[in-house]
Every structure is written in C-alpha cells, then in structure tokens.
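Here the complex is missing one protein chain, while the rest keep their positions.
Right after this comes chain A.
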Amino acid sequence: MNSKLAIRDLNIHFGDNHAVKNVAMEVAENSVTAIIGPSGCGKSTVLRSINRMHDLTPSARVTGTIMLDDTDIYGRSVDPVTIRRRVGMVFQKPNPFPAMSIYDNVIAGYKLNGVLKKGDADEIVESSLKRVALWDEVKDRLRTGAVELSGGQQQRLCIARTIAVKPEVILMDEPASALDPISTLKIEELIEDLKSKYTIVIVTHNMQQAARVSDVTAFFYIGELVEIGETRKVFTNPEKKQTEDYITGRFG
C-alpha cells in the first residue's frame, strides 16, 4: 500500500504550550487509522494540523512537514484552501448550517466551487445521503431545515456534506461521541464502507470502536506518539508499557 500521508518532525505550539512533540507517522491509502490517548494528549491538535485548521488560531505555530501524496501541506506556495478540499473534516459536535435545508447542506461545498447543474446536484445529494444511510430517513423532506434532524442524523448529514465534495482524506474527531449506540453503530458501518474510497483518520476515546473500525492505531501520551502499529497488534500485544496500561484501563 502507498502512504497517503507522511508526517515528519511535527511540532505544534500554542503560545508557550508545546502541545505536540516530534511526531512522525504514516497513513496508508484506503486505510482507517485510529488515534487514541488520554484527554488533552494532543489527538485533536494532530488531526487538525492535517488540514491546516490551526491557521485560524493566531497563537498556534506548526513546524515540520506533512506530505499529502507529493504535496507538503505546509509548503510555502501551498494554498490551504486547496488542501482542505482534498482533506475533509468531520467534527465532534454535529455542525450543519442551520440556515440551510438538508439538501443545501449536502451540496454546501459545491456552492463554494461555483455553479452546479440541478440534475447533477440532485444526483450528488442522493448518492451522498445514501452513502451515509440517511437517504431513506430524509428523502421526503430534503427541503426542510437541517436542524430538524436528530443529533445522529445531523452527524450523518455532516459526513455526507464532507464526502459530497469527494476529498481524498477524511479526518474525524470523535464523530460518534455525542451519539446513542445505534447511531454510533451506523457511523462505524459507514466508516468501514468509506474505507474503499477514502483514507480515514479518526480520533476516538472508545477503545472498542478503535479496535472495530481501524486498521492501524496510534497511541498518544502528553503530546508524544508513543506507539503506532497494526490495530490487532496494538490491542493484543503492545510494545510499550504505557500503551498496555492505557488500553487495559490501568491508567494514571
């Protein structure tokens, strides 16, 4: 397998706070990589560096390289907007646009790119919503507001919005943490299904979830990458003591 993302010497500071330290890791194409670790260890911070979300935070400083195929994401001549079109993101809390209908939320990314023919839009909406298993639930009310959906439906809508623009990589930051077990299961099935087309990096606090959905697991502790390896191996036979303590719940 090719490596889709290659992170080297990644250091991230917020003012004086050295939040991510010398991280190096690779992510294979069409795989699911789970990032686990205790709260505050820098999982979200690493994830958000992959589509340059830290550009919005004035105090944040990112150094090192992140290669997306042959492009250095933090290269001088690289436009963050083109990077974000290639690397989509799903957030912890569902954040559909409340002033838009379900339909318009799905094609929101296309509204940025200019005109979209009506027929094409219909097709994109239908196929995206089918992918996230939301189509049957909303096909009769596509024009109603997105906030009328339940939390789990909203999150699936946000995933549909992300995959509608066909990114190469999808970043997910605890996408199921606010959801009930059934919605969570749907999202996990969805991730399994998305893997064939996309490269996925997912942050999760849920060990079983990481074990179920991911091919590779990375364990972080206080800003450092402690261990990364095949999920089965990390969970059954970790190399580091810290990892073992964490996954067996003998921590702190």
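Definition applied: a residue touches a chain if its C-beta (ideal position, glycine included) is under 8 Å from a C-beta of that chain, and two chains touch if they have at least 3 such contacts; residues count from 1.
Criterion: contacts and distances are computed from a predicted model.
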Per UniProt, the name of the complex member that is left out, chosen from "Phosphate transport system permease protein", "Glycosyltransferase 2-like domain-containing protein", "Chemotaxis protein CheX" or "Electron transfer flavoprotein subunit alpha/FixB family protein": "Phosphate transport system permease protein"
Candidate in contact with the missing chain, chosen from A:Asp9, A:Glu148 or A:Glu230: A:Glu148
Contact with the hidden chain (one of A:Val20, A:Ile102 or A:Val165): A:Val165
Residue, one of A:Leu56, A:Val115 or A:Ile182, that touches the chain absent here: A:Leu56
Residues in chain A touching the chain absent from view: 51, 53, 56, 58, 81-82, 84-85, 88-89, 91, 93, 95-100, 108-109, 111-113, 145, 147-148, 158, 161-162, 165
